[in-house]
Structures are given as structure tokens and as C-alpha cells.
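Removed from the display is one protein chain of the complex; every other protein chain stays in position.
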Amino acid sequence: MFDFYFEIPLVIRLILQGLAVIMVIFPIAGACSMAERKVAAWIQDRPGPNRATVPWVAWIPFLGKFLQRLGVFHVMADGGKMMFKEDSLPGHVNKFYFVLAPIVAMVPALTTVVAVPFGAYFDAAGKLIPLGLAPLDIGMLAVFAVSSLGVYSAILAGWASNSKYPFLGSVRASAQLISYELSMTLAVLPVFLWVNAPGTEGTMGFARVVEFQSQPGFLGGMWFGFLMPISAFIFLVALFAETNRQPFDTVESESDLVGSFHTEYGAFKWGLFFVAEYSHMIVGSGVFMLLFGGGWNPLPWVSLATAVDFLGTFLPFAHAPLFVGILSIAIFMGKVLAMIFFFMWVRWTLPRFRYDQVMKIGWQKLLPLSIANLLFYAIAIALIQK
Amino acid sequence: MIAPAKPDLVTVNIDGQEIAVPKGTNVIEAARLVNVDVPHYCYHPKLSVVGNCRMCLIEMGMPAVDPATKAPIMDPATGKQKINWIPRPQIGCGTNVSPGLHVKTISPMVKDAREGVMEFLLINHPLDCPICDQAGECKLQEQATGYGRGYSRFVEQKNVKPKRTQLGPRVTLDDERCILCSRCIRFSKEIAKDDVLGFVDRGSYSTLTCYPGKKLENNYSLNTVDICPVGALTSTDFRFKMRVWFLKQTNVIDTESSVGANTVVWSREGTIYRITPRRNDEVNDTWLADSARVLYKAVKAADRLAATETIEALVARAAALFKSTPGAIAIVGSARSTVEEQFFTRHLATALKASAHLVSRVGQGDKLLISADRNPNVRGALVTGLIKTLPAQQLTDLAAQIDAGKIKAVVAINEDLAAAGLTAAQLAKVSIVYLGAHANATSAAAKVVFPTLTVFEKSGTFVNQQFRIQKTLKAVPAAAGATDDLVVLAQLVAAAGGAALPAELGSLWKVIAAEVPALATMTFANLPETGLVLDATPYAALPFVEGETLHYKPAQPAVAAATA
Partner (left out) sequence: MAVITVERKPLTFLERTYLPQIAGGLKTTFKHLIAPKKTLEYPEQRPAIPVGYRGVPTLVKDPNGREKCVSCQLCEFVCPPKAIRITPGEIPADQADRAHVEKGPQAFDIDMLRCIYCGLCQEVCPEEAIFLQNQFSMSGYTRAEMVNHKDRLYELGGTLPDAHHKWDKKKTAEEHGNAH
């Protein structure tokens, strides 16, 4: 049915897919900003943004009103505003790097998506084919490598702004990102130790990790989040720190740093930082779900294959690759969105850590814990896989 | 100043304070000297005493003496001479001091008396304060706060009397508010010598009116408004214009004639609302002519000049004009300018090597507060040395020189040359630099026009007919587009190559004191409120035109004033 698609030259296909992902990430980032406002409002017993509307939608009975109350048009209004606001360039900045910084921020945000599979389908042979832009063998490494480039944008922005708050903010940002990257990396190692059992073909790809969580049996179907709770916890905390989310958003701490490295930014350039932050969140949540949350498997001990088989009993087209693909993407996206909601929920619950506390948690608590965790699982895995 | 001969002093005791006062002083004035206020309505220091309001009731007594031996009777309790207090209260205005008189103004009886009088006065008084122009400076309001009872026991209908009577062209009467003190009647009779007011009917129906067929229209009618202790007499011009508590008071000098009456200008946010007299017992007592009270209208007059160029550009043009006509310049100064401006004019004349002319204005004196010389500051010009002889009414000299072609440029300061006798042809023959506040034939013919200020917009000094130098203060900010005369003159002097003169009064007076011997000891700041009398002997020979007015007697018979 979709054979024509595979007849298009590979390059064009990849470009199309890449554009598709960008087209998805941007609106999701926008939607996330609205979700952020809505969640904040609900937690604070408010209805949240619910005024903006577009005439012809407002005429649709019921649905128009519903969409308006949901605040969807505020996303458009915000986006429009961001686009058409005067894009000011302060006189005292280093122009080239100042403009470069938000672009640099977007690069890792969009590139990391490449390595993350977001669904799967079964080919004719019943073999699981992951859906993703580039099913890289070194998936995890690629994500780590590229996403740590994000710190450059902070440094560039802070330095190019040529004023003290952005500068302090960027120094903080770089210190914080580097500190937590360490624990994060150490936290995922047990997963890959487990996946790359001696004798198997070694890989750092995500698909394999998900496959591992879809095996039959009690241990096989168990998500790594249950198997390695400490790893998951460390990864989660580090993820909060890496994405500068509350309670680790000391970088943007407006009470002492005004607006941190983007103090001098406005309009669309500022919007790019904003989108980059949400992209980081999306990708981070995706990675977390792939590693510790069973990827596209609907429930622990219920793998995608089992679910499809079960659906096949009453849905004739359940085994069609298209349906499976969409189903798996839906499951995966659902999980990612739940994760993002969790991010927001935490944000409107916890107060911000002080910067010294952030450093202390990172170096004195999280790092020793992740080393101990690694040692424990290394020994345990060695014993089990003997 | 020579101290007046010591009058006979009498020692009295007011509320326990001993004070020596001149014989003939009444209790209200004596109490004032020890800062004790005796409330009063009908008494006025410059009018005869009638004692009809009864507000000034006080308790008084005399030291007791033995009728037989004339020996003082001592009070064993205090060891002092006993006082025989009169059992009933007496009026303070009608009681003159006598040696040893004792007065109590703070006693239960006095308080009762005042409260009783107030209650009677308020019985028929309308509840008009919200619409009454006197509110805020009303003696009845003032005493009501101290001695009013706060509510009325009078349940009957109040009296109804005419509320909007036009007593004359400038005075409106509200009879309901009148407390029948008769101050206005006495003023008309004794000061204005125009006995037109009187009471008709009796008891609570007594009503103030003009005699049939007469009007309160003399030039001093508004003084009745000033002295009316309540809001019965109001000024038609000021009626319902502004509440007095908004108005800022500035001490100014009346420029109507050489009397130099002291006035207060009442303004709010740069707008003048009224002019009232300021008491100066050496000059105008507490009076002021009606005609002096409308002078403020000149400030917002339609023919005010406003500059269309910067003052620098104007000065540059004037300087170019001065350069092109060396030695052929005349200056027409003004006897209506302040002493400071005349001082600058003299400097300008020196710098330009020009002759200085002045214009005299002579009218009929009214023997009260308007003198024959309608220029407020002829003597200032003499003192500063701007002129040596009295000015003529017409600039015939100057006209001749213009016709002869000897004068090619004229600097006219505050004077309309056409009004002073120059023909249009003569005006056209010369280049004119004009300084003035209002448009006239001269400003129309002038090459360079500097819009300047009216007397209400500037500070300075005037020397009146008594050679009394008095200070006038800036009441309202300068009109848009007008510049202070001193600033303009200082720049002109500089442009003409003269000395640099400060336009700020404090520093300017140092220069004046140094250059003008008669003013050597004076500064602007320490000039007393009542003015300072200068030595008139150097000018004794000059034939001043003034006749007799209040507090002024000419040294020699006035030269018959030529009609203007």
C-alpha cells in the first residue's frame, strides 16, 4: 500500500522524515507551553488561559467553546506574537554570537530526535522493525554526545550578551549540565550491561533495550524501571537537572539572575531557547521511557506483540503494519506526554533548590549513589549471566 | 527714621500680663499687643467705634481704693491690691485703657457672653457657607468654631431677605447674611465720604440698603466688601469665581499712581482672581481703590505680546541695529518700570551713549489713594539717576530730533511712543526696539519687539510719592513667550557693549547698592514689608505734581496739573 513511499530516493525520504519530525516537535513544544500554563492554573485552582478564540471556530457549537476554554488558541496567539514581535538586538552585544546562540541551542534539540525510535511494526517475517529517523546502533551514545552540546548555546548566549546576569547564568548552566551528565551516564550503564550479555552482538541502540523489556516471563517482561529503580531514579533526577526544570532551574532563577543567559533575548530568538528547552524535555522523556518505561510496550509484562495478538482476536486489521506502527507510536507518545505532565506537576509543586544545594546533590549525593549502583549491578549481572 | 514722640503710656493688665500702651488705645488693640485675640465684628481699627455687635465683651475691673482715704485695699490672700471687677461684661472696642485697668478675656462669663452673642447672630443667618464667597475668611465661621453651639435651638422660620441686590456696579449684597455691624455704612461715610448706605426697618427685619435713588458706585466701594466681616457684601467681579482657600497670596504694589498702595494678589495656578488691599498704616491704611483691583486683567489680556523668536535671535537683531546707527540712538524709559529696570535703562543709555527720555502721566488726584501723578515710579528714575528733571508729558524733544534726522533708532521701554506724541511718520522714520507686554502702535511699528512682563509677573521695587521704596513680588509665572524685562535689558546692555549685569535680584542689588548712593545700604531681601523712606532732600526743588492724599502732604503747593 505504501510501497510508493519506499520507491522515493532515500535522501528525499530522509529529508521528508526530518521535516516531519521538525513539524511535530515545534507544535508539541508550543502545546507544552500551553499545557504548562494550564497545569499551573489547575494546580492553583484557576481555569487558566481560556479567552482567545478564532471567529469561525467559535461558531462551531460546543466544540468551539470547548477548544476556547482549553486555551488552544492561546498557543496560536503566543506563536503569532513570538513571530511578529520586534526582534530587538541590544546595542552592547556581540552580534554574531548573540544570533548564533539560539541556533546552536536548536541543533542538539532537533538532532537528538534522530536517534530516538518512537514506535515499531512487524514485518512480514514477524520481525520487529523500530520506527525512527536513524536506527543507530550507538543510539544512547549519540543522544548523550549531541545533547551535551546544548551547553555551548548557554555559554555563547551568556558571553555574547555582554552583561553580567547572562554571564553568571551561563556559567551556572554549564557547571550544572556538566555535573549531572556524569551521574546520568553512570545511571544508564547497568541497563546496557544487562542488554549486552556476553556472547551477544553489542549495541547501544534503544530498540534492543525495548526488545529486552518485551520478553516473555517474569524477569523478561519487567521494565527496567522496576528492575533497576535506583538507576531510574538517578536518571530522572539528572534529567530534571539537565533540562533545567524545577526544582533544578537555578539557571533561570529570576530572583537572583533576572533571566539568566537569555536576559537580553526577546521575540523569536528567545522563543528558540524556549522550544529547545521543551525539545530537550521531550527527547529526555522519550529516552527515559525507552530505557526504563518499556518503550512502546503498553504495560509491564504485556509486550506490543502480545497486545497486537490480543487485539487481533476481534480486529481483523490488527496485524497490519500500518496499524501496529500507529498503535506503537500512540502508546509511546502517551507515555512521553505523561512524563512531560510529571515534569510540570513537579514544577508547580517543588520550590527551587539553591545553587549550592544543586551542586551538593549532584556531586556528593547523586554521583556516589550512581557509582555504588553501577558496582552493585555490575556484580549482580555478572553473577546472573554467568 | 525718626522715632515718633513718646505718647503718654498707660499700664494695663490683660489676662495677667502687664503692658504699657498709648493712652486712647481700646482694649481690643491693647490685647492684640499681648497676642490676645478679642473677637469682634463691628470694630474696625480705621473706623469709628459704634459697639453694636457685642461680640467683644470682656470682663474688666479697677484696683480697689478706700473711698475715704484713697489708700489701696490689699487682698490678704495674694498680698496684692484687690481688683473690683465690674459684675457685667463690657465691650472691648468701646473701652479705652485707663491706668491700672484689669481685663479678663478668658473667663466663664466672657465665654458665656460670646456664645450667647453667637447664638443670636446665627439665629437668622442662612446656611450659605457652601455657596458663600466669604467662606474661609468669614469672621462668623471663625467664631462659630470657637463659640458656636453646633446645632440650632431656633425652630421658627428664619428671616427671608433679598439675596441678590446690586448695590452698585461692583458690589452685590446678600441681606440675609448681614449681621448689621454697620462697618460698610461707616466706611462710606467716613472714608469714602459718599454716604449712600443705611439700615431700614427694625429688629430682626433691619435691612441694609442704599438710599433711594443712590448707588454704591464710588471708586472705593469694594473696600466695603473687604471689611464686611461676613459674606453679605461680595465683589461682583470675584463672585463665585474661586474659593479663597485655593488662592495663593502675594504682596504686590499698586502701580496705578504714585501712591504705591500695598496690595495682595490672590492667584491660583498662574491665574489671578482678585486684588485686595494690604494694611500699611503709612501708605494706604487698609484701603484700596476699585480701579486698582482690575489691573490684573492685563495679565491675560488679548493683546499680550508673545515672542515668535528666541530671545537670542531678537538680541542679535537689536545688536545689529545698534551697530548700524551709532550715536543716533534715543532711549525712552518708563516711570512705570521698577527701580531695577530703570537702573538697567540707565546702563543701556550709557552703553549706547544715548539720551534717555521719560513720559509723565498726570491725572486728577482724588485726595485719597490716587494721586495726580499716574506713574508709580518717577522718583525711582530720579534715585537711580536715569533722569535729572521731571519728565514731560509729550516727547517733543525727541520728535524734533527725529525730524532733524539726528535720531535714527529708538529703544522704547514699556512706553507707547504714539501715545507720547510721536506721529506715525516719525515712527516710520526711525528703527524701533520695543520692550513691552502689550501690543500698541509702537510695537506695530517696531523692528524688534521683546515681549516682557506685567507687574504681576515680576519682582522689583517702586519708589512712591513719599520717596518710600517698596517691594513688589512675582505673583504668577511669566506668560508664555514673554521674558523678564531684566533679562532682556541685561542682554541688550551686554549687546551694546556695556557691563555685564546680573538679572537675578539678589546679585543685582549688590551692584545697585554699589552704584546708587541713595540705596547704598539696601538689599532686596531686607527691604521691610512697609517699605523704606529714602532721603528726599536732593529733589526738594523739583515741582512734583501730586496734591494731598492719604498720608501725604506735598512739600510745596502742587503745580497746577496740566490736563493730559
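A and B are the chain letters, set down in written order, and residue numbers restart from 1 in every chain.
Just so we're on the same page, a residue touches a chain if its C-beta (ideal position, glycine included) is under 8 Å from a C-beta of that chain, and two chains touch if they have at least 3 such contacts.
In this text, all values refer to a predicted model and were calculated from it rather than measured experimentally.
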Touch partners, limited to displayed chains, of the chain removed from view: A, B
Chain not shown: contacting residue from A:F66, A:F96, A:F317 or A:W345: A:W345
Among B:K241, B:K353, B:K388 or B:K510, residue touching the chain not depicted: B:K241
Footprint left on subunit B by the chain that the document does not show: 126-127, 129-131, 135, 156-161, 163-164, 201, 205, 239-243, 245-246
For subunit A, residues in touch with the removed chain: 39, 42-47, 345-346, 348-350
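The criterion applied here is as follows: only the chains that are shown with their structure count from here on.
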Distance from the mean Cα position of subunit B to that of subunit A, given in whole angstrom: 88
